[in-house]
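We show some of the complex, not the whole, and keep each chain where it was.
Per-chain numbering from 1; labels A, B, C and D assigned in written order.
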Amino acid sequence: MSMNEIHPMDKLIRADRMPHIWCSGCGLGTNFICYLTAMEKSGLDLNKCVIVSGIGCTGRIPGYTNIDSFHTTHGRAIPFALGLKLANPELTVTVFSGDGDLFAIGGNHFIHAARRNVDINIICVNNFNYGMTGGQFGPTTPLDAKTTTSPYGNYEHPFNLVDLAAASGAVYVARWTSIHVRRLSKSIEEALLKKGFTFIEIISPCPTNYGRRNKLGDGLDEMKYYREHSIIKHGINPKEADLSFNGEIVVGKFVDIDKPTFLDNQPDMSQMSVNNKK
Amino acid sequence: MKHIEIKIGGFGGQGIVLSGFIMGKAASIYDKKNATLTQSYGPESRGGACSAQLIVSEEEVDYPEVQKPEILMVISQEAYEKFTPCLVKGGILIYDEDLVNSVNNLPKETRIYSIPSTRFAEELGRKIVTNIIMLGFFTAITSVISYESMKKSVLSSIPAGTEELNLKAFQKGYEFGLEKVNGV
Amino acid sequence: MNLSEPKNKDISKPPDYWRKPLDVEKYKIPHGAVHIIIERCKGCEFCIEFCPQKVFEVSDEFNSKGYHPPKIVSHDKCVNCKLCELICPEFAIYITEDEPMNII
Amino acid sequence: MNNIKPAVLTGEHFMNGDYACAEGALACGCRFFAGYPITPATEISEKMSRRMPEVGGIFIQMEDEMASMNAILGASWAGVKSMTATSGPGFSLMMENFGLGIMMEVPCVLVNIQRGGPSTGLPTLVGQQDMMQARWGSHGDYEVIALTPSSPQEMFDFTIKAFNLSEKYRLPVLLMSDEIVGHMTEKVVIPEEKDIKIVNRKKPEKYTDKYLMYKADKDLVPPMANAGEGYKVITTGLTHDEKGYPAMNAEAQEKLIKRLCDKILKNKADIIETQEQETEDAEIIVVAYGSPARSALSAVKLARKEGIKAGLLRLITVWPFPDEKILEVANKVKTIIVPEINRGQIVREVERCSYGKCNVISLPKLGNIHTPYEILKVIKEVSL
């Protein structure tokens, strides 16, 4: 073993902030390293890569990333990211945040940014609950799951995030789990290089809150579960990629289309004459 | 003992706050004293520094924070380092000897009691009862809260179905404590 | 409608840059030197479970956070696939390339 | 049915402030809770999620705080006492529709367990930095009622008081607590159901064609018809007349806004509650509320021990502000000291109401409550 304890990723992270706050067995660290790897492989100029999040355990990712990083307020990462991207189209802007942040309080911004096809990349860590605030249910929590605010079992139907993303207009939609480190990393790389609004959902263990209360064992058990119960179905209609409690996890790339972005559609003023201005 | 301040320190996930709660409930509801429990913790769900502070008093508790604890119970080295400087002269230090390994720089005249509670808990088959063992130990060593009240409080604060295990743990710590105190 | 078939270009098979394909360095199995940053480890055991070569095992030691980091049980078996590096949530493992081993 | 608990948990409990708040609400008949988790108010939601089904009420976790605020307004219009709970960031998001509650005159309770701000700030540490926001956080002019508990027991008691005031004066009432009080665990005594004083909204006479939604009684409060009772409720966030119809002119605005403010201002004597300790002969008075009031009391006791004539005026109702009480005190003492877990908010009101009659000292602190010694030090300094 070497004495030189510098991890090759240390240049991409703010190593002086390690250890991070995430629990033992949490999938976030793994998801994070997949993102870093993808960014590195993408060949993008790291000085032009930006990462934005809202609040949550996942939301802590930007603060650990050694590029321009923005930890905004709960639910507002997307409009903030949109401002960055539209004001400086040279930037590659990625939002990395949690299911609650992006789809509970932030749901409206998500569907609108997708609709507009703003050229930003959304990576959502779906751990089926609000980890940071201690494990309440959220819009992705399966029916009947126990959380601190669904002590008798969750009685709300969850969203199918990939379907919602597709219905809202995303041009790239994929889902992976934390165990799919290589495919996930490759998928993130694709998304970073894709023009338009991309969405990647990562199913990820939260042993401390979600796992514990639902008798899923620790993080390792959840990872093993993903390995055994995931099934890759590229190109399937996202509507059919519903997730159910303790059931099969459909993963894969579901949408990959081309469509003019918000900036592509901007009026070309060189063509404007007085008539267009009425 | 008109007014006593107790501090419990460790990592998130070790049941620090629950320990304080059980003590406070015993003092307040069963021993009919006044008890005020406060807590502090960081952004981490697990593994971050975490502490509970309990004031037990025969009078009303105005200011709720513990400034100079008479009793300090620690379950991590980090908590040990952080909190021992506050301990009053002649105070009591209780710690888990599996998790706190270098005990030095203590205030003068500190009375020190250690217990391998994590190991005991592992022997009982559930690491999670470490804090209950510590509570038993605490009960034997200090006279802040009566044995009966503490036992009642443990039983009414734990999940239904785990009574037996917790009682065993409590008893284990209590007996170990008695031995220490009685110098057996 | 806007939904066309996704272009399934390459993400359905494992990407090719993770390790050099075997036929490039024929007869040689790549070999990695495993580095563990003990103090970063939080004992999740992902590396232990998912290393295809079962290079790791849980150790009995504690690090200062109270976790059991992995220990290397068969360093020679490491094929430098870097899965452990990619999956470790704590940036606690990395692999450097070692002399490949001849298998003939 | 075993182990399902009644709505009123009569007896003694060792309970934190957040839970006590939830129990207070249930005890006085709150049967609808809508919230969105946020530290350090989450425990109120968590308790409600377990308890509401037990008492036949509704717990709903909404998609955000704007939704939570509106859901409780809707529920109240359906005749059910309703509540939400949040902290700084969520409180900001509720402000627009808090204003709707003011305008539509909807009884309900909004709890803010204050943490450090601005922005995401210090989620796990205490603050009293939203006190002025409680008064001015929504656009437009209005008056509010805000209570500041100092202990879990008061979390229970003042939640009931907040509901009673909201039902009586028809507005969303604010319980402005803080992280220390919300997370502090102490003995809470819950009385028997029959001993809990409950105020319910006034109901209008039987419906006739002449029924006017917003015709106020002498107390300036209109009786309230709930949805589903046949009154053909009409209500809007627009400026409106007594019928409840939109009225887009300055006169209607003057009339409506004046009444909405006056129903609080003219009933100040009924609404405002303060508490005094050792004030009779005091030359120095500490004005405090919420958790620092506990430090202040310690400090006053210590000062008295040293022979200093110090006293405590504790504000239980911070809004409407006790202007007259402060002036009375200012006329009497040499110095008023105002310790707050903010950069000096309520002290501005104290200054305003003192008209230069005495010295007013702000004792700001952030992220934690003052120790008694910090307050004592200032008492001693000014007593020289």
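Definition applied: contacts are C-beta pairs under 8 Å (C-beta built on N, C-alpha and C of every residue); 3 or more make two chains touch, one makes a residue touch a chain.
What you see is a predicted model; the values in this text were computed from it and never measured.
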Whole-complex copy numbers (one chain of each kind is displayed here):
A x2, B x2, C x2, D x2
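In the analysis below, only the chains that are shown with their structure count from here on.
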Round to the nearest whole Å and give the separation of the Cα centres of chain C and chain D.
56
Just the number, please: Cα centre separation of chain A and chain D in whole Å.
39
Express in whole angstrom the distance between the two chain centres, defined as the mean CA positions of chain A and chain C.
24
Which residue numbers or ranges of chain C touch two or more of the other chains?
42, 65
Set of chain B residues in contact with two or more other chains
42-43, 47
Chain D to chain A touching residues, read off their complex
36-39, 42, 45-46, 49-50, 53, 59, 61, 63-65, 89, 119-120
Taking the touch rule as given, give the residues of chain C at its contact with chain B in the complex, in rising order.
42, 64-66
Within the complex, which stretch of chain B touches chain C?
11, 47, 76-77, 99
